[in-house]
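Below you will find the structure I want to go over with you.
Yeah, one chain of the complex is gone here, protein chain that is, but the others are all in their spots.
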């Protein structure tokens, strides 16, 4: 096949375990993220069932705290992030006219380490103790003095391993976007989704290392008896809050920016209009990313930082409303004067705009520190962040999935079921969370296992639980849609929505292994639309048809992740649980074996050069690229 | 992509000859950005906790600057020798390159040996990892740096082996170049540790 380099190519399950193809990795991210979205959703439903009436004892107080912790942690790290990564992987290289990402091998490492960490975290359910101190893991409650079981060991090690995957993923996409754009694809011609992924990746790069340090310090506290956050050893609990939120606030923007990108693409496509104020959108995205690092202490107004810090962080937080407002109005004026068609993707996008505004305005309300003394840690905050994360991010992801499904799988999702998904999920969402604003203002703290009767909380909690059931129903409709679609033939056209504007719609659905038979020449913003308006049906190629170099598949990324998984598990059980081997804690021995596995893989990767293989022009013709 | 790989004539900057090489270098700079945040957070934690000595010795009682100055000297010299290695790379002198890399890792090993000696000494003085928040954050910050040095030594050793076997190619050149950047980075971090941990610990 190639220049004498025989490369073993796998099929079936081995193909998926060894793949370095960004489109397949995207699908792996989608499957794993989707699975954990269901797990987190189930946890949410159990929470809502417990709270449907006062003094309920459907679950015990301990279990409830585990549920709320795992719900938050799962949804943010194991559901939202991977589904975002799924769209990034599936779409960004196509949008910039690239054949691949910068580091296909590292991309696979990113997925498998995320998956290993995610599984490790959830193993805690089966070993008797899931973490139970909230996804924020405030010390000293998360420390070994008050949490002697292994719950938070799973938290620190699971997230640490998953975090490695996220960090390398972020670097991969930064380099891909900087170095791999097609000729003519200048930064100011990049589609908005790619821009948002670019900024999100930069945020990942600068935010996740803080979490790495925080988790390492907490792990040292728990496993090696260090004193970072233990007041009795001179440690400082507020330090954890700072480290956590220096990561945690940018994380919020890491989550929401890709949704902004999706909405920009969908709204523009389905109103047949160029995105209004493209350059101000880019500028606003950059500004939001920048300000995202300046506002972490608004999560800590009641911690006791003093009036100067509280005042500064109040004002800095309010400032974020300005670039966000710019985005909202740009979307509305993209729709204005357009020819809008309400596909299910666009329903989610159009539903997103007012919903996200509601979450945004409560965000500005929370920014006023003295008023936040009342809102903080009440159900008002719960309502706020679900409005931005579910009403914002999740609606955005649903929109993106309905929009790009044909590009990822070659099949169109059923529009009727898609609309049913939207309406049940959307109505359920507002039922669930709108009333929670009032619960909070009426004095209901968040993270409470149960509430007393006669406090006036009963009716709204009942409404909220009914809403949650509806959201669950919406999710079931979506799953049903996926299953039904999977049995249909792969008939989606290159440009199935017919109004596609960007490069991913110029190639077959699903995209072939090599993405572009010929690298396209980009002549302006909305590259494909520009060609269409000039009467062309496809892009002008920037190169003649030639042989295409592809990276080899490899099983090493998965083995590396398994090594890390073993290390994590071993470190946790290093206090005599597993006895001793040759005088050393068995846990350490197991941990060491895991590290050796991982490092051996790294050494093999470094020593054995990957020459990849080539797809020759004759093969390209064989694959029958659709006109 | 692989146009140069079997070619006897290497371009002037072989590390940037291929897209893979350019990607590697850019990605590594970005990775160092992440490392900067990582060490920045460790420094912040150390600064927040360094006065919490409890019953353990204070930094004034503990630190012995001559020893640390010697370690600093070794590491800074190794930074210089790694520059010579990169210069040799640009002149396509594989043997000189390997030689300078060897000197670099020997100096690195010397640094690491001094650090291990220093740590065992401190533990005997009653400054264990679990003694206080000061000791935990000290060992974590300085230990993270030491682990980076150790990783760098392992990495460069592996590279020396590859350079001996495969010679200087467009595949090995970016690896060696990137390792050089890494080595500079951990030197720079050490300069900050020397200033913030040791000098400031000795005076204030």
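All chains are identified by letter, namely A and B, in their written order; residue positions are counted from 1 within each chain.
Keep this in mind: contacts are C-beta pairs under 8 Å (C-beta built on N, C-alpha and C of every residue); 3 or more make two chains touch, one makes a residue touch a chain.
We take it that contacts and distances are computed from a predicted model.
With the options "Ferrous iron transport protein A", "Cytochrome c oxidase subunit 2", "Xanthine dehydrogenase" or "(2Fe-2S)-binding protein" in hand, the undepicted chain maps to the protein name "Cytochrome c oxidase subunit 2" (source: UniProt). Across the complete structure, the visible chains that the omitted chain touches are A. The residue from A:294, A:318, A:559 or A:602 that touches the chain not shown here is A:318.
Looking at A:73, A:285, A:362 or A:399, the residue that reaches the missing chain in the full complex is A:362.
Per the touch definition above, the residue from A:304, A:544 or A:579 contacting the chain not shown is A:304. Only one of A:17, A:332 or A:466 touches the absent chain when the whole complex is considered: A:332. Among A:19, A:124, A:344 or A:378, the one in contact with the hidden chain is A:378.
For chain A, the residues in touch with the chain missing from this view are 54-55, 60-62, 64-65, 132-134, 138, 140-141, 146, 231, 235-238, 271-274, 276-280, 302-304, 306-307, 310-311, 314-315, 318-319, 321-322, 325-326, 328-330, 332-333, 335-342, 350, 353-354, 357-358, 361-362, 364-365, 367-374, 376-378, 438, 441-443, 445-456, 533.
We adopt the following convention: only the chains that are shown with their structure count from here on.
With centres taken as mean Cα positions, chain B sits 33 Å from chain A. Against chain A, in their complex, chain B makes its touches with residues 1-2, 19, 22-23, 26-27, 30-31, 33-35, 37-38, 41-42, 44-45, 48-49, 52-54, 129-130, 132-137, 140, 158, 161-162, 166, 171, 175. Taken in their complex, chain A has these residues touching chain B: 3, 102-103, 167, 171-172, 174-175, 178-180, 205-210, 212-214, 216-217, 220-221, 224-228, 230, 233-236, 239, 242-243, 246, 549, 603, 606-607, 609, 611.
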